[in-house]
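The other protein chains are all here in position, but one chain of the complex has been omitted.
When the chains are written out, they are named A, B and C in that same order, and each has its own residue count from 1.
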Amino acid sequence: MSTSIGVWIAAFLTLGIMSFLYKDNPIYKFCEAVFVGVSAGYWFVVEFFNVFLPKVYDNVGIAVNVLLVQGRVDWFHWSYLLGGILGVLMLLRLVPKIGWISRWPLAVVVGTTAGLWLINYLVSNAMRQIQSTIIPLYVAGDLNATIGSIILVVGTFCGLIYFFFSKEHKGAFGGAAKIGIWFIMITFGASFGYTVMSRMSLLIARMDFLVGTWLGLIR
Amino acid sequence: MRREVPLIITGIVGITLIISYFIPHTPFNLLQDLFTDWYQIVAAFAIILGILNLLRISLDKVYKKKKGWFFGLVVVLSFFFIVIPGFFFSGGRGFQNPGTPFFWIYFYIYIPLMSTMFALLAFFVASASYRAFRARNKEATMLLLAAFFVMLGRVPIGYYLSSWLPESYQLATVADWIMNFPQTAGQRAIMIGIALGIVSSSLRVILGLERAYIGGE
Amino acid sequence: MKFFDRLLAIDRRIIFLFVIIAVTLPLFSKATLHIEVSPMVKAVYDAVDNLPPGSKVLVSFDYDPASAPELQPMALSFFRHCFSKDLKVVIIGLWPQGPVQANIALEDVFRDPEIKAKNLKYGVDYVNLGYMAGNEVVIQSMGSNIHTTFPADYTGNRTSELPLMKGIKNFDNIDFIYNLSAGYPGTMEWVQFAVDRFQAKLGAGNTAVQAPGMYPYIPEQLVGVLGGMKGGAEYEIIAKRPARAVSYMLSQGVSHAVIIFFIIIGNLAFFVTRGKKKTS
Partner (left out) sequence: MRIFRTLRLENKRINYILVFLLFIFSLFILTPALAQVDKSVTTLWEDTLPPSPPAEVKAKDTPNDAGGSITITWTKSLDDSTGRNNVIGYEILRSTSVDGEFELVGNTTAGAQQFMDTDTKDKVEYFYKIKAVTQVLSSVSLPSQPAISTQQWFNTDRINILIAVLIISFSILYFIRRARAGKKLYVRKIAGLEAVSDAVGRATEMGKKIFFVPGIQDMNNMMTIAGITILGKVAQLTAQYETRLEVPTSRSMVMVSCRETVKEAYTNVGRPDAYNDDMVYYLTDDQFGFSAAVAGLFVREKPATIFLQGHFFAESLILAETGNSIGAIQIAGTAALAQLPFFVAACDYTLIGEEFFAASAYLSEDPKLLGSIKGQDVGKFIFLLAILIGVILITAGIYDLSKFFAT
């Protein structure tokens, strides 16, 4: 059995969270509250040291330094001050009267997201996937590969037809959409089956901690 | 004013970033990094709003002796339990180095909680698959069969069950085949659909047609 | 037939009980199971194995301790493989906890007498540049200059003064990128930015959940992907160094058998009760 106080605390918290599986209880509530408090605090500290200090404080520091020492305006580093100002505008939400100003930084963030996602998804999800789907259906002398290619092309084609919204799924079109949903179901089933393993590994490692590290029952 | 200005900002920023993808010339090549950094900075400031909200609600529970007030107190105490050592007693920027008090809390409190919560999924995966994988209709049967074969093919029992078969019929091969062909085909269809959905939503946001996120007058 | 009706609506806590027994009991056993090496894992292994000694490998640790059970064994066997082939390793992290996991892995690998004998030096044979906030933008800016993206390493040394980093400016000087990922940012972002924009060569280790999502990128954008603890075990097998992932495989196997058993029972009960409803 472990003699480290840390291991004992960890074991208590592990069992506390697991007790939720039986039913909600005060020990779980306690662990949950600790979890919310500690993790909120963790990210608060991390954001301060990993984002605020290096991105705002350091960059503006460089900009000021360049200005004072070289008498030159370093636009690149000053631009981070603008980011800092946006951040402060966000905090104006705390002042109810002018809280609406916080919509400006929000608008900048949403505009950035819309612009970047439009391009990135069109390139990596649409263009490149279509590129990989345009393949010869027939591979000379390789029956396996031929069947594979046909399934790949037919599955992608019919799957996309399922996502047509402005046309009724009837007749041949509806048939293709039906095949499409089958492919989508196979995809979900396969990904689910593939995942089970992943989830089991997490539990194995946890039980290994309880039985091995904490209780010392296995070598 | 309260509504139009943000919508104009969103539109201009969005269009500028789309254009900048095609222009290698400065300053366009720097915009993406700059705007993403700004997001990071705004998020780092914004977290203060969330924390204040969390503390206010928790303390409110304690103050008014609402149901579960004790757990509200635990939230507040554990927040300061990690924040104070993190800011003041863990050597500043090296706060995450092994040996600091912050790291100790991280290692013995935060990690076990996080990994155990994650490990609960093992149980939920079992109960969900017991309920969902039933051959109710054609679609559900497809789901069931694909899951069944992939699950078997990915673990050693699959090997023991089918090792007497020629290699191309063994469960591991079947599982790989399902993953490589029908699974990839389905993924691709969903991915291309998502791309179009995102293009369309982004355009609606940029044009100001979709503006729920910004609120009203 | 009441038995089957009750079986269909079984209390899920009974399933939970079976799962925990299936996972825990095999931990006490020393038996090992046969593990097949899949082509995906072999592709990654070969890509590393075919690098000439002295090649530079970039490893990005994009996961936190929650996913360590799946990804840590991959990190260990990858490091061991790189060091035994005399490859130079550059470590970064897009998740704040990533470089910490890397240090834990390095500590473990250096305990291996074979690696210890090589007397590897920090800064010459490997470096840890630490975490950088900014997600995919970090990858993007590494494409133009790694030194400005990571001005200092994990412990605060200036990057430009590390001997290994002197010959590395951007992805052009990196022979292979290995990404260990548990979500966002992760392999998808490395594909979109390092591969699509800078033509880097990329292999990946993913949690078993993420891995199927990467299949469409193989082989053009991604050499191959190790999926979950099983992928890690396969890598240990192909590298002929069975370790932790291999030893957990028995628990994996038994717990899977339990889930499959329940799915079969569920369907059996479903068909029996449905057949009964039809006849009545």
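Criterion: a contact is a pair of C-beta atoms (placed from the backbone, for glycine too) under 8 Å apart; a residue touches a chain by one contact, two chains touch by 3 or more.
What you are looking at is a predicted structure, and each value in this text was computed from that prediction instead of being measured.
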item: In the full complex, displayed partners of the excluded chain; value: A, B, C
item: Absent-chain contact - pick from A:5, A:68, A:134 or A:172; value: A:134
item: Among A:20, A:80 or A:183, residue touching the chain not depicted; value: A:20
item: Options C:57, C:105, C:209 or C:260, residue touching the unrepresented chain; value: C:209
item: Candidates C:42, C:85, C:169 or C:201 - the one touching the absent chain; value: C:169
item: Touching residue (missing chain; options B:125, B:151 or B:174); value: B:125
item: Where the unshown chain meets chain B, residue by residue; value: 18, 21-26, 29, 36, 39, 42-43, 46-51, 53-54, 57, 113-114, 117-118, 120-121, 124-125, 127-129, 131-133, 143, 187, 190-194, 196-205, 207, 209-210, 212-216
item: Sites on chain A contacted by the missing partner chain, in the whole complex; value: 17, 20, 24, 28-29, 31-32, 35-36, 38-40, 42-43, 90, 93, 102-103, 106, 109-110, 112-114, 117-119, 122-124, 126-128, 130-138, 153, 156-157, 160-161, 163-169, 184, 187-189, 191-192, 195
item: Where the missing chain touches chain C, by residue; value: 12, 52, 66, 144-145, 167, 169-170, 172, 183-184, 196, 209-210, 212-213
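Simple rule for what comes next: only the chains that are shown with their structure count from here on.
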item: Longest centre-to-centre distance from chain A, chain (CA-based); value: C
item: Whole-Å gap between the CA centroids of chain A and chain B; value: 3
item: Centre-to-centre distance between chain C and chain A (centres being mean Cα positions), rounded to whole Å; value: 16
item: Residue list for chain C, restricted to those that touch at least two other chains; value: 16, 19-20, 23, 66-69, 96, 133, 212-213, 216, 230, 252, 255-256, 259
item: Touching two or more other chains - residue numbers and ranges from chain A; value: 21, 46, 51, 55, 129, 132, 190-191, 194-197, 200, 202-203, 205-206
item: Residue ranges of chain B touching chain C (in the complex, touch as defined); value: 32-33, 36-37, 40, 94, 96, 98, 111, 114-115, 117-118, 122-123, 125-127, 129-131, 133-136, 144, 147-148, 151-152, 154-157, 159-160, 163, 172, 176, 179-180, 183-184, 187-188, 191
item: Chain A partner contacts - residues on chain B that touch it in the complex; value: 2, 5-7, 9-18, 21, 30, 32, 34-52, 54, 68, 71-72, 74-83, 86-87, 92-93, 95-96, 102, 104-125, 129, 133, 138-140, 142-151, 154-155, 168, 175, 177-196, 198-199, 201-203, 205-206, 213-215
item: List of chain C residues in touch with chain B within their complex; value: 10, 12, 15-16, 18-20, 23, 33-36, 38-39, 64-69, 96-97, 100, 103, 133-137, 140-141, 156, 212-213, 215-216, 230, 249, 252-253, 255-260, 262-263, 266-267, 270-271
